[in-house]
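Encoded as structure tokens, here's the structure I'll be asking about.
A single protein chain has been removed from this complex, and every other one stays in its place.
What follows is subunit A.
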Amino acid sequence: MPKVKTSRVRYPEGWELIEPTLRELQAKMREAENDPHDGKRKCEALWPIFKIEHQKSRYIFDLYHRRKEISKELYEFCLDQRYADKNLIAKWKKPGYERLCCLRCIQPRDHNFGTTCACRVPKHLREEKVIECVHCGCRGCASGD
């Protein structure tokens, strides 16, 4: 067989600082993936996945854009290695979407009448105060609240 060149991962500097948290989050994600579905609704079983994904991306986004504690190189590295979701982070940079829960909730094609998920509606404009959106279990991700 011809020699297959696999690219080895080269970790940039500063990686050791963020590595433990990232590993922890990864483990959490694996746990959520392997959770039994008993007692949960079909959609509810997927909610932890979205939640942890949001958490991971949030961590990296915060480190770079808000707290500025890691270098651009490390940041890009994390995005390439899929430690964070770059599409979700791209939304967070836009005004009004700073707290977006997941990408499904703003997809009009996924909803009746081409609207967005109820979790995107600010609480003071809603009629039902307590909701858990069906996609990701979000309780409200409008930037206002």
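Everything that follows uses one rule, which is that a residue touches a chain if its C-beta (ideal position, glycine included) is under 8 Å from a C-beta of that chain, and two chains touch if they have at least 3 such contacts; residues count from 1.
Here is the rule we use: contacts and distances are computed from a predicted model.
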Name per UniProt, for the chain absent here [options: "Transferase domain-containing protein", "Cis-aconitate decarboxylase", "Zinc finger CCCH domain-containing protein 49-like" or "Signal peptidase complex subunit 3"]: "Zinc finger CCCH domain-containing protein 49-like"
Footprint left on subunit A by the chain that the document does not show: 39, 112-113, 127-132
